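Note that this complex is displayed minus one protein chain, with the remaining chains in position.
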Amino acid sequence: MARFIKTKKDTIGLSPYAIHFRGDKKSDFIRLRLIDFNSEKLNELEVDRVGEVLDYANSKTTSWFNVDGLHDEKIMQEISSGFKLDTLIIPDVLNTHARSKIHEYDNCIYISLKMLQYHQSNDLISAENFVLIIKENILLSFQEKVGDVFEPIRERLRKSKKRIRNSGSDYLAFAILDIIIDNYIYIISLVGEKIESLDDELIKNPSKKTLEEINKYKGEINFLRKSIKPCREMILSLAKMDSELLNENLSVHLKELQDNINLANDSLDSYREILSDQLSIFHTSVSNTLNDILKFLTIFSVIFIPLTFIAGIYGTNFDNIPELHYEYGYFVMWGVIIVTAISMILYFKQKKWF
Amino acid sequence: MARFIKTKKDTIGLSPYAIHFRGDKKSDFIRLRLIDFNSEKLNELEVDRVGEVLDYANSKTTSWFNVDGLHDEKIMQEISSGFKLDTLIIPDVLNTHARSKIHEYDNCIYISLKMLQYHQSNDLISAENFVLIIKENILLSFQEKVGDVFEPIRERLRKSKKRIRNSGSDYLAFAILDIIIDNYIYIISLVGEKIESLDDELIKNPSKKTLEEINKYKGEINFLRKSIKPCREMILSLAKMDSELLNENLSVHLKELQDNINLANDSLDSYREILSDQLSIFHTSVSNTLNDILKFLTIFSVIFIPLTFIAGIYGTNFDNIPELHYEYGYFVMWGVIIVTAISMILYFKQKKWF
Amino acid sequence: MARFIKTKKDTIGLSPYAIHFRGDKKSDFIRLRLIDFNSEKLNELEVDRVGEVLDYANSKTTSWFNVDGLHDEKIMQEISSGFKLDTLIIPDVLNTHARSKIHEYDNCIYISLKMLQYHQSNDLISAENFVLIIKENILLSFQEKVGDVFEPIRERLRKSKKRIRNSGSDYLAFAILDIIIDNYIYIISLVGEKIESLDDELIKNPSKKTLEEINKYKGEINFLRKSIKPCREMILSLAKMDSELLNENLSVHLKELQDNINLANDSLDSYREILSDQLSIFHTSVSNTLNDILKFLTIFSVIFIPLTFIAGIYGTNFDNIPELHYEYGYFVMWGVIIVTAISMILYFKQKKWF
Amino acid sequence: MARFIKTKKDTIGLSPYAIHFRGDKKSDFIRLRLIDFNSEKLNELEVDRVGEVLDYANSKTTSWFNVDGLHDEKIMQEISSGFKLDTLIIPDVLNTHARSKIHEYDNCIYISLKMLQYHQSNDLISAENFVLIIKENILLSFQEKVGDVFEPIRERLRKSKKRIRNSGSDYLAFAILDIIIDNYIYIISLVGEKIESLDDELIKNPSKKTLEEINKYKGEINFLRKSIKPCREMILSLAKMDSELLNENLSVHLKELQDNINLANDSLDSYREILSDQLSIFHTSVSNTLNDILKFLTIFSVIFIPLTFIAGIYGTNFDNIPELHYEYGYFVMWGVIIVTAISMILYFKQKKWF
Partner (left out) sequence: MARFIKTKKDTIGLSPYAIHFRGDKKSDFIRLRLIDFNSEKLNELEVDRVGEVLDYANSKTTSWFNVDGLHDEKIMQEISSGFKLDTLIIPDVLNTHARSKIHEYDNCIYISLKMLQYHQSNDLISAENFVLIIKENILLSFQEKVGDVFEPIRERLRKSKKRIRNSGSDYLAFAILDIIIDNYIYIISLVGEKIESLDDELIKNPSKKTLEEINKYKGEINFLRKSIKPCREMILSLAKMDSELLNENLSVHLKELQDNINLANDSLDSYREILSDQLSIFHTSVSNTLNDILKFLTIFSVIFIPLTFIAGIYGTNFDNIPELHYEYGYFVMWGVIIVTAISMILYFKQKKWF
């Protein structure tokens, strides 16, 4: 299946209101978790049915409801009605191949972006769709599979009683987005390190393996750009959004997100250019090595070809070859050969071939 | 005929009001179909003359009038006057080589875009012009030839009694545009998969066939961009259009169309870059292989050239070659040959040539 | 003389009010033609002196005054004063190397653009400067040499009594611009067809001639872009212009011009990219062929080099070469040679060299 | 010293108010000239001290004060105070390595741009900084060295009693800018002609000299772009400037400057692309020639290698080689050789190698 754009033929022509999972199933089970907190108390629970958490959702305390695994359309239907979401939202959540975006509904803000993961084993990056829905007093988040990326936030919620416990669902959303974008930067820096380390081999020892790595990283940087560029637009829209759901104290934090996503983008542009340069340098370096090989071959051939010819002449069996009968004919031939060879070598030296 | 821009010499200088088919005839017959519906009832009929459907057009129910095949200028004239279209509209419908566009007339919105088709047999994509005219209570659509692309919408109209039956011609137009753009994405994903699969051959086994495929897909991606880019502008204009014909509930759907067409565009940009990269990698890989071949040839030649020379020397027929008469002269020659060859090999090893 | 930018040294420092022909003389004589018409009657005349047409210019009927050939500065002076043009206009008309532009004067609109011509004989395109001056009731047009490009419009004027005869100088100007831009599209499609047809030779049979054609068409596409790009800006300004001289019914036609010039531009961009791709493919294809040639040479050389060496060894004249005296020595040598050759061939087969 | 950006280490950290010459001294002496004129009379004088011209500066007549040579900081100080210039202006005039710019001060407009010169002898272009200061009734201009570029304007001032004598310092400034920009166009056309003439050698006779010229002109075009691009921004700002010092009649002339500078820019972009294309074509052409050479070598080698091998076989001295004793053995060998050679040639013909 294509990596850069995915779609399923059977979803063409579906109503935009149809609750139908359009992605690839990445998880076998579904996990529903809720953290409910205000500055004084904090509750964590894991539930089986959506109904168990609706009370928290309606309380004055801030709640974070996280869904891992999206393939159960019945649960999705319950979330849609339980949390009184616009009927277009859950269908959108289930379209995990869509582009990152942000949309303001009447009572909530819908944010989708890609969460990236770097696989040490093969240097490849995979993407997972992630959706945040910011409502008053409640934040919904949807992941394609179970992950522990947000554990630092849960820790901050549990331990600290400061800002993150006093602020609403918007600040919590910022904290989540901040982790995701910091993770972008971290992944880019990992890939970047590998790319920069290719520089040493390019000219000194250009091999098929170097070429394969340039090709691989070109693909990864392209993939990162495809994932991160729409996210940048999305963060920009979020920063410009004038919604009652976003406290105005948040604006300085959103500017920070913008700076970070810009940093990520700038670096991707730099690495893209570096890889193009590396490929050009590699190619030129290979051509240059070719020259060296061929100079070597040419010098060698050109020196020996006339010598072999001379030897061939005196190997002929003509009855009448006067030179053969001179007493020192053989030695004179050696003399001619040596003089020829030395002249050739001097000629190449003067041409600066070696 | 050129694929990227088509025009006919004899249409230069024609009045913009002339009803003259400027395209290529792609269909032998013409098919006129009407679906008339509201939330309670639905009628489907296929007619021969435009006159038969005008009553439906003027009724309060929503009608969808679809024309397959555009070459009959008389029918076109009837449509123009029957549906009271601006005199510029039908000439525009008949100019199938034109760029995708949108224009707001007094009583209707004119939308033209390209409908794409992927041909499995040769991996090529063809484009057909498609026109939508949104009027109050009636939607007109024009295809160059008979196709079943919109069957899912007809199914939804027939079966469901929900949104699509309750909404007007604008929502129906959205559903049609949605299918066309989903189809773009589907075609891009098909071509994309093929492109991505080239990656394996590039370095391991670069062949003339790989090159031919890169060239072919470059052409297809160019063709897709040429077809889809103006469509993106058109969707943007549609989303910004402030027309009474477009219900304001539609705006969220138009935003979805925008997201999808952006996704298509982003992917095309990615694939374009991937193909350029692939070509560079291919070229570099070929140069690298050349090095390997020439190293091999050089090593071989350079080892044997002096050996052959030595043998040549002792093949000469000089009367006086003392070495020939030494008892072990022949074996000494072999010794010299073997030592020379081994030195050469060690020299190349040290130079890391193999 | 440079094709992409032309200027004359002796025009540097001239006053912008100087009536001085700055172009290249392309015509030996000058032709002044007038068509005067309204919905009822039409007069065509060809005159020698500007004075003969001034009465028509001042009448209520619409007039089209066309000047072919610009090198007579006296006539130009008469036009300037006869038609009461701003003193800067005629100097501008005479600067035929200038960039396409539009300027609104107090009582007229000045439009200049390039008119292109395709020469079948050598596949080259030439450009001629064309100026339109839209005044109330009169349209002035200036061509560098006599041409029959606008004959279709004259025909429409003569035959039809409809729109073109009822509308003013602005609609006539639109009709002229429409022909010029349709002509752009036609020329691009001619060149485009040639470019697309190169695709077949690129990989199967890349020759010096293919390369020459790629180079030629790159030049032509560059030349087209240089001529058409400023025209696009000009049409955009025209469409946005809020002048009393332009009837508001014209706006839909100007939008059509915009669509067409955009189509021309898009295609030029596509062809530019296609040509770049073709050159890259050509180059890569040539390198690939090189590999094939060198594989062939290497295989051949590497098989025969050791064989020749073996034969050389037994051509030496040492007194004591035991092998020479074995009864089947010669046949054993053949055996060794054949085994060596077969091993080599198997080695290359396994390396997938052929 | 770098050609594309110049600065002096000892000027880092200087106060922006310091009157300190930051450029390279290009002239040994300083020349101060004044032309004072109105529609009736005109005075030209050359002075040694700034004080001598201040009376003219304060009169109602228009004056043009031109300074050639900027290295004397004392004179500069006198100009600054004598003409009551803002204290930041003269320091800016002395920073000749700065970017072209325009700035509106309280009582004057400061314009700086590059004046270009083409050196026939080596095809190279040099740039000189030029500053114009437009005040009411007086125009100050500063050149790095004495030049006669503006002689045509002085001639127009001396001879004509028309527009240029009746208009103020702003029209004079326009005339000067017009000459400078016309000169840009002239220089580009000179370089452009040379570039276009390279096209013939690219494929027919690609040599090291062609490559050197491509490289040189790439540098020159880069240099021209670096000089002209900021000037374009500057002219745009000038055209948009709403200053009392600029008569509103000037706007049509400023638009002309814009058109000319845009023409220059467009051509530079075209030539830049042409040069890139030429380099690609050159490279590809060289690779193509390589193929021809190697085909030739391969055909030749491949035909003779087996022949030489056959001859070698029958040069061996085995006691028992039956073929040697056949009466027509030698002639049979020739037969085999000729048949082999012909087969090879046919094989290559069929492969279309020649």
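Residue numbering begins at 1 within each chain, and the chains themselves are lettered A, B, C and D in the order written.
Assume contacts are C-beta pairs under 8 Å (C-beta built on N, C-alpha and C of every residue); 3 or more make two chains touch, one makes a residue touch a chain.
These figures come from a predicted structure and were not determined experimentally.
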{"item": "Residue numbers in chain A that touch the chain omitted from display", "value": "152-153, 156, 160, 162-164, 178-179, 182-183, 185-186, 188-190, 192-193, 196, 199, 202-203, 252-253, 255-256, 259-260, 262-264, 266-267, 270-271, 273-274, 277, 280-281, 283-285, 287-288, 290-291, 294-295, 297-298, 301-302, 305-306, 308-309, 312-313, 315-321, 352-353"}
{"item": "Interface with the undisplayed chain - residues on chain D", "value": "1-7, 9, 11-17, 88, 98-99, 101, 103, 205-206, 208, 211-212, 214-215, 218-219, 222, 225-226, 229-230, 279, 282-283, 286-287, 289-290, 293-294, 296-297, 300-301, 304, 307-308, 311-312, 314-317, 321, 323-330, 333"}
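Here is the rule we go by: only the chains that are shown with their structure count from here on.
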{"item": "Set of chains adjacent to chain C and to chain D", "value": "none"}
{"item": "Steps needed, at minimum, to go from chain A to chain D via contacts", "value": "3"}
{"item": "Same vs different contact residues, chain B with chain C, by half of numbers used", "value": "different"}
{"item": "Centroid distance [mean C-alpha coordinates] between chain C and chain B, Å", "value": "25"}
{"item": "Contacts with two or more other chains, residues of chain A listed in rising order", "value": "315"}
